[in-house]
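Right, one structure below, let's go through it.
A single protein chain has been omitted from the complex, and every remaining protein chain is retained in its original position.
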Amino acid sequence: MTPLIQATNLARIYQVRRGLFAQPKPVRAVDGVSLAVMPGETLGIVGESGSGKSTLGRMLLGIDQLQAGEVRFEGRAMPELRTAEWRALRAKMQLVYQDPLAALDRRLTIASQLAEPLEIHRIIPKDQRPARVAELMVAVGLRQDQAGRFPHELSGGQRQRAVIARALASRPKLLVCDEPVSALDVSIQAQVVNMLRQLQEQNGIAMVFISHDLKVVRNIADRVAVMYLGRIVEEASSDVIFRSPRHPYTQALVSSVPVPGKLLEGRVILQGEPPNPANRPAGCAFHPRCSIARDICRSTAPVLRQIENRRTAACHIVADGAVPVAA
Amino acid sequence: MISFVLTRLLRAIITILAVVTFAFVVLRMSGDPAQVMLGPDVPQDVIDAFRKAWGLDQPVWVQYLAYLKSIFTGDFGVSMRDKASALDLVLERVPATLQLTIPALILKLVIGIPAGIYAALHRQSFADRGVILLAILGFTIPSFVMGLILVLVFSIILGVLPSGGQDTWVHGILPTITMSIGGIGILARFSRSAMIEVMGQPFIRTASAKGLKWRDVVWSHALPNAAVPIVTIVGFMVGSLIAGAVVVESIFSWPGIGRLLIVSVSNRDLAVVQCILLVIAATMVVSNLIVDLLYGWLDPRLRSRAAH
Partner (left out) sequence: MASADFPAAKRTGRGDEGFIALIRCNVPLSVGLGIFWLAAMVLIAIFADQIRPYGITAMDLASRLSPPGNVKHWLGTDELGRDVLSRLIQSIRVSLIIAFGATILSAVFGTALGFAAAQFRGAVEHLVLALADFQAALPFLIMSLAVLAFFGSSMLLLVCLMGFYGWERYARIARGLAISASAQGYAAAAVQLGATPARVYLRHILPNVASTLIVSMTLTFPEIILMESGLSFLGLGVQPPETSLGNMVGFGREYLTRAPWVMLAPAAVIMLTTLSISLVGDWLRDKLDPTVR
């Protein structure tokens, strides 16, 4: 089976000048990331802020220009940004935003916003659009009387439901969710995540679910990629990665999630400064915070390689212990 | 910072070049100065001689390049009417204009800004409403109406102040007042809204919540932040020190730049008009440049943004 979307060696480098006379310094927001998502599959992308996960999501959708690498959607290369072809492709791939209030036009009613993708892509005849909008509202759990409301008249959770409904209107094959629930109350988060999961299963949509919150990702993702400073450090199926994380960074993240009925023992606590993409450490980017770092970690950056079946990691030590080094 | 200053300087130079070009194109394309200067009933050979003497028989772009070159060497041409250096004619009038505009600017600053800030700090009070009303009045009455009303009241009805001329400092009173009233209104309005905007910011609440004296909150937190928009307006006023007096000088027969401009425009005295346009634009551009640099000093955020 061919992947729905396949990214190879994506890179996004910003030139940042710090200080008045300094030379511009490259900041590698995304640095050599490759991944693939199968139709109907959910890939979770986890990382701290500054790990480049949002940029990666936007690059997958073709909203951010690629500086290196390639994205293929349904086997074809991504068309040039803002061409008619690119716009037409939007019907197949959609984004769910972190801040639903900002993503909705405050001057249009919910119903007219949900109808927008239908109008833009001329998907169904005009007279059937209201019915489709009503159907979408039911699907995301909005009441019919909210159709005439404006975004600010809804609650945060309802707004996010509206954004999701708008994203689903054109029946896309891929949904990129960028921190879709982190702006919501914890009590609402679960509802929205469950709804997303249900909609995804019903419609067979592939999903890239970006979050800093492992608990949320665990609930929804089939597979998880962990990012650190613009690179994927470990990738495996959701069950595997949560049961036995291998990369020290993944271990730290997983152990920070409390599990009911278990004591927090053997918890790995991250040390040192949080990652700063403008000041990337030499060697393995994670080594200043790593408790098991060796000399090689300070000098040589580890490459992502297979350490088990359907599992990759970028760590000298893990690779040493598990599989014979093949680099 | 250096690259920021350089970019701004470059933009300033481009702007001045654009003004020169604009003046040149408009003035040269619109009519034959020879006809205007010499009158309609002059023989053709006299006209030709005149055109040759002033270089008007050359192609336009040659005239333009010659003009650019002469400006570059500090020569702004010779007035066709007075046969005197245009720059000298213009500079000769500058002091008269500044005699009006500088006192007017000072009046605007010392009355407008405090009034606006006072109004902002005492919102909805009687004083606030008074300031708003006076500001709007000052702002909506055009200077030519204001000037004529002042003349009507103080010169014609009361007979206490002269209505025109430049003989003594008393003659300057009415024009200065005429010019400053509108500016006072504008400054008061701007200072008031800038101050109100700043006073609504969270950091002001924080400052007063942490127990700072109200006076310290206003002086060390609110005022510096309100200064940015106020400086913009003041910069604009400084920039129009020379240009702002055209109408008022014309009402009070004050022999400044503005009168010279109107007279030269009606005589189509090209060299003088171009020179005035350039002097005015240069003042404007230089004060804009200074305002931009002041921004950086007043607002650290802009400083860092400028560096990018």
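Note that the chains are named A and B in the order they appear, and that numbering of residues resets to 1 at the start of each chain.
The rule we apply is simple: a residue touches a chain if its C-beta (ideal position, glycine included) is under 8 Å from a C-beta of that chain, and two chains touch if they have at least 3 such contacts.
All of these numbers come straight from a predicted model, not from anything done at the bench.
Of B:Ile71, B:Val217 or B:Ala281, it is B:Ala281 that touches the chain left out of the display.
Across B:Arg93, B:His221 or B:Arg268, the residue that sits in touch with the chain not pictured is B:Arg268.
The residue from A:Tyr97, A:Phe209 or A:Tyr228 that touches the chain not shown here is A:Tyr97.
Within chain B, the residues in touch with the undisplayed chain are 11, 14-16, 18-19, 22-23, 26-27, 30-31, 132, 136-137, 139-145, 148-149, 151-152, 156, 193, 196-197, 200, 240, 243-244, 246-247, 250-251, 261-262, 265-266, 268, 273, 276-277, 280-281, 284-285, 288.
Where chain A meets the chain that is not shown, the touching residues are 61, 63, 82, 87-91, 94-95, 97, 102-108, 116-117, 120-121, 149-150, 152-153, 166, 170.
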